[in-house]
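Only a single protein chain was left out; the remaining protein chains are all shown in position.
And now, subunit A:
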């Protein structure tokens, strides 16, 4: 639904954290198996990275999938055709 990601409740916990999801993979640079996928902000904006946690080699940098909720909010009209004025 277009308007499903405009308003959010305040988190229940007093502090909040970014979750790093372990990924079955091996770092091509250092061989470490400590690889994780998580949301970051890079020089362009919000992205999902799969990254070696030992040496920070980025195995992949992609746009978030809808279920990643990254960022949580999004434009309600993002996939509508654009008029001359937007």
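Basically, contacts are C-beta pairs under 8 Å (C-beta built on N, C-alpha and C of every residue); 3 or more make two chains touch, one makes a residue touch a chain; residues count from 1.
To be clear about the criterion, contacts and distances are computed from a predicted model.
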| item | value |
| --- | --- |
| Per UniProt, the name of the complex member that is left out, chosen from "Amino oxidase", "ABC transporter permease subunit", "Hydantoinase B/oxoprolinase family protein" or "ABC-2 type transport system ATP-binding protein" | "Hydantoinase B/oxoprolinase family protein" |
| Residues in subunit A touching the chain absent from view | 6-8, 10-11, 13-18, 38-45, 49, 51, 54-56, 69-73, 75, 78, 81-86 |
